[in-house]
Every structure is written in C-alpha cells, then in structure tokens.
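A short worksheet on the structure shown next.
Only one protein chain is missing from this complex, and each of the others stays in its spot.
Going in written order, the chains are labelled A and B, and every chain counts its residues from 1.
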Amino acid sequence: MNALKSGGCQLLLQGNEAIVEGAIAAGCRFFAGYPITPATEISEVMSYRLPAVDGTFIQMEDEIASMGAIVGASLAGAKSMTATSGPGFSLMQENLGFACIAEVPCVIVNVMRGGPSTGIPTQVSQGDVMQTRWGTHGDHPIIVLSVSTTQDCFSITVKAFNLAEKYRTPVIILADEVVAHTREKIFLPHPGEVEVIDRIRPNMPPDWYIPYEDTSRGVPPMAAFGEGYRYHVTGLVHDSRGFPTQRPDEVKGLMSRLFRKINQHFFDIQMVEEEATEDAEVLTVAYGSVARSARRATREARARGIKAGMIQLVTLWPFPRQVVEPMLRKVRAVLVPELNVGQVSREVKRVNQGVTRVETLNRIDGNLITPEEILSRLLKI
Amino acid sequence: MAEVTKLIHKYLRHHKKFPHVWCPGCGNGILLGALIRAIDRTRLEKDEIVIVSGIGCSGRLSVYVDFNTLHTTHGRALTFATGVKLANPKLHVIVIMGDGDATAIGGNHFIHAARRNLNLTAIVINNSIYGMTGGQYSPTTPYGSLATTSLYGNIEQAFSIAELAAMAGASMVSRGTVYHTKLLDDLIEKAIQKRGFSVVEVISHCHTQYGRRNKMGNAADMLLWQKNSAVRMEKARTLSHEEMKDKFSIGVLVDRDLPVYTEEYGKVKEMAKKAMTQMR
Partner (left out) sequence: MDSNRYEIRISGSGGQGIIISGIILAEAAGIYDGKYVCQTQSYGPEARGGSSRAEVVVSDDPIDYPKAMKPDLLLAMNQKACDTYIFDLKPGGILMVNSTLVKQLPTTRAIAIPFTQMARERTGKEMIANIIALGALASLTGVVSLRSLEAAVLSRVPKGTEELNKKALEAGIEAARGITDKSEEIGMEFYENIADE
C-alpha cells in the first residue's frame, strides 16, 4: 500500500511497482493486461492506482487482446501500456506490428523469465532481446530500453512514454525477474518535476489534416478519435492520408519514413551508462540485472589493478552503435555477460567487425550471473 | 433517389475511396447502405462515431465511411474497440466483423466482449465462408458444404453466431439478412441505441466463393434463398425444431438490461479515488 503515497518521497518498492509509478507520472491513463509471472504485480498495482487518477485498467482475455486494447486506447487519446512476460509477449507480436505501421504510441513491458515456451516462470533470463527487435513480422524499427534498478524502473518508464509519444512508436521496456522483484529504496519526484512529453496534436483545420504526412521530423501530428479529424487507421501499408496503397512509391515512402524517424533521432534515443571507461583496457558490455553484477566486478577488478571498464546499455534497440563502436576500438578485449546463449554479444560482434577480441559469458540456468563469475573472466582475459 | 445521394455524400468517402473492392452483387454493399441509414436515423455526429473493422472482405468497409475509422488485425477488432471505448466512453464504437473474423480467430474476444457487456455495437456479417482468401470453410460453413479446404464436404458443425452471443451475455442480440433491408436498418439502429453490448448477425451471401461451389446460383438466387429460409422471430418461436430445419429466425433474439461495463467502471473509479484520499 506504500505505493499509494506517491509524490516527492522515498519508498521501498519492487521494480514492478516502480514501473507503475513511472507510467502514471508519465501520464499513462490506460492499462490492459493479462496475469503472468513475473509481471503480474504491474497489473495488480495498476488496477487500483489507475482508477484513482481517472484512468482505466482492464484485465483482458489474453495478451493479444491486451495489446489490441492499448493501441485502441492510444488512438482515442490515452497514453497506454501493457505488461507481460515471454509467453504473453509472443502473443503480443501481431498487434505490436500494427502499432509500428500505424504509428501508435504505446509502451509494452516485458519482464523476462526463462523460456522458450512456459520455461521457468519464476527465474530470471535475458532470452527475449532478439524477440523485442524482430518479434513482429516484417521490417520495422523499434525502441527497446532495459532497466537494471528499481530507480530505473521509474525513470526509464517515464522515458519510454516520452519516446513513444515523441516518435509515435511502440516502446518496449525490457525488464527481468530480478529487477522486477527486487525491492529497493527509490526517490519519487514530485509529479511536477517529471519531464513529460506529449504527442504533437494537429493544429490545422480538419480539412487540412494529412494524418500520415511526412514532416521534417518524420513524425506526423496525431489526432485522437473524436476530436473532429476523421481519418483512417489501418495495418495495411497506406498513403499519407492513411488509405491502403500498393503504389511502389507510396509503399517505399511510408517504410522509409518509419525507419528515418527513428534513425535521424538516434542520439536522442540512445542511452548508455559508463563506468571507468576513460583508461579502460578491458571492457564489459552489460544490460539489465547483469549490469549490476558487471558494475561490481568492474570495481573489484580495478581494486586488483586491472584497468577494467564497463558500459551499460540502457537502449538496446536501435543498438547504440555510435557509442559502442569507438569504445571497442580503444580496448584490448571485451566481455559480454548475458543470461542467454549470446544475443547482445552478436550485435557487439557485428559492430566490432572482428577488430577487437569479444568474449561471451552466458548463463542459462535461471540464475543471475554473479560478480565473481565476471571478475574471474576479467582476471583471465 | 435524392435521399440516397444525400446519405452517400454525407457518410461515404465517395470522392476518395471508390470503386470498392467487393464483387458485384456482394451483400457487404447492402450492409454498408443499412449501416449509414441506421446511423443517420440516430442523429449522431460523425465525429462521435468510430467504425472498427477486422480483416476480410467485411474489414474493408471501414475504408469507405467518413467516420473515425480503424481497420485492425484479423479477429482483433473488438480488442481495439475495447481500448477506444474505455479511453473515451463518449464515442459510439461500431465494430464490423466477418464470420471467420468474429468467431474463429476472434472467437475468444467475441465471447468475452459480450460477457463484459461493454457498450459496443458488433455487426457480424455472416456469409459462411472465408471469401477474401478464396473460399475456405469457416466456423459457420454448414455441414457437408464444399469449400477449397473441404473438397469432400465440410465435416464440422456450424456455429450459430446470434445464439453464441446471447449465451455469452450480450445485452441485445438480433439477426437479419441483407435481403430484408428494412428490418436490417431497424436492427442496426436499435443495436446502436442499446446500452451494453449489442450484436447484429447479418446473414449474407458469397456467390463468388460459396454459392458457385455449392450450386446455390448467383447473387440474386442466394438473396432469394435468404428470403425463403428466414422466419420472423415471433413465428419461429411457435415452430418445432423439425419445422425450423434448414431455416433460421430473424429479428430481435435477446433484449435485456444488464450492468454496463463503463458504468460499473465509473463506480470503481469513485471507490478508488475515495480510498486514495483516505490514504493521504
């Protein structure tokens, strides 16, 4: 019940609870979800927090429906979110693609657990990194942010909503069982102190409104249903007015703009945190709960005289190549610890182009990689 | 004629999106006409109306009408509509689906939307076949019928969409045909006006994919079949099971007042706000 006392205070919260606080601070007023471990607490807290701020919570019949509902709510003008874990995230891929092509802002939280299939519901994993990138069919850009502390769960969730609104795109928050269930003291700012970005609304008469018009930012203004701008929204490839098209120039125009609107704002979207990288000779690249182990291992390695550094990827997709690449050139060796058989390490290797030695440290037994495991590798590398 | 032209100009994206994709003689056009006539009678503003459709021939209907229109994914129209309605309960949300759309891939969403009794209008156009993909059997294809995926006759039993909706808890359920257009206008108007989840099952025909393969003739022959097979609800209730064999009832099947989701949720909001102030 402590989660209720939000606003300029210190609280002991679980990551899942902090995600709810972040969402509400960012202006989220609609949540649709389906119970699933280890994301269920998000639904539970939303169910009493949202109606108290005039928002709406609904428990849908499945995750397909949850994803559809948040897209519908966003089109009607509400900032919306859903939360799930692997099996549910798989079901969401279909309508996630709809949000991509129809450019509907929304936030999807995936609290990763072990997979595939039902997998290990109560244990931690990072197996869905590639699914967040390529899970829905067809070429599409996507923004994926990872969280590693309870404080992140608050602030990155705010950031996720801001990016979704700014670029009219679904944003996925990739959490994991450890982050979601760890209770930490966090500082909740006063609502007025949180930077909140809202989608750009059309400011022209309805007759002038072209719902999918290309703009210099690549992001067209978005009208809510019922505001007088009657337009068509579809999952089909569409022209600038939103109507289905098969004209190659219009198809290419839409697809190119979808990518361009993310790519040209790359520096606004990419977020990484660095630890002792200035003179680092060995570098750890980590994200999510593993970044916490990596941070400790880096400090311990330093204490033993090894010039270790780390970068924590907050933005996973688009992959923060512009930050990672120069760093790879500066160091002797790179270690990528992750709770899968190598997903982000593939991306690091791709960016690296074989120049620097890249090693992986993988754990797939349902437990978090420990600082000692990383340290022992850093000592040998 | 003048009246029709007026409606066309008022409600259709006539200068943008025509000609439509439907075959000549398709029942979807008749339903489109009934829909705009019914909406016109309700005197609702165009801005207040959201048309949500799924995938299939019926799904294309949303392109042609000048409302807030949302053409969703296959089977999921009701889930999007749920979000639209809950985010802005003032909007009148009308959902257009086909038989495969609503009761196969979207069957779960359909029964749960009815159970929840959200204030939505669901129109299910039932032509007993997957038309757009080329004539595969659907959950409403009659036993024994031929389809491109049942070359030896369909061995599955058909759903009755209206009865399914009634059992699932919809406030209002009716069935019409594209032959009985005046009745269809009335049923759709009533459904839009009804508080709670209302379903109109519209019996239609796909002469291209179903009629041709099952020797039911052209569009006109199939409309005649509808005329001859439909029995008014009042009369149907007096007939035996045997007498109703190969026939179906039309009219209002269910009309009842049940707690409406949006109103119930309003109470939840009040309670949550009160609990919050007590907490502070």
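By our rule, a residue touches a chain if its C-beta (ideal position, glycine included) is under 8 Å from a C-beta of that chain, and two chains touch if they have at least 3 such contacts.
On a predicted model such as this, the values are computed, not experimentally measured, just so you know.
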Can you list the shown chains that the absent chain is in touch with? A
Among the options A:40, A:110 or A:182, the absent chain makes contact with A:182
So which of A:44, A:62, A:300 or A:359 would be touching the chain we can't see? A:300
Which of these touches the unseen chain: A:289, A:315, A:343 or A:360? A:289
It is residues of chain A that touch the chain not shown, namely 2, 10-12, 121-122, 178, 181-185, 289, 292-293, 295-296, 299-300, 303, 368, 370-372
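Methods note: only the chains that are shown with their structure count from here on.
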What whole-number Å value describes the gap between the mean CA coordinates of chain A and chain B? 37
As the complex stands, chain B meets chain A at residues 16-17, 46-48, 50, 52, 62-63, 66-73, 76, 78-88, 90-91, 108-109, 112, 265, 268-269, 271-273, 275-276, 279-280
Chain A residues touching chain B - in the complex, by the definition given at the top: 1, 4-5, 29-30, 32, 48-52, 54, 56, 58, 60-62, 64-78, 80, 94-95, 98, 224-228, 230-236, 241, 243-244
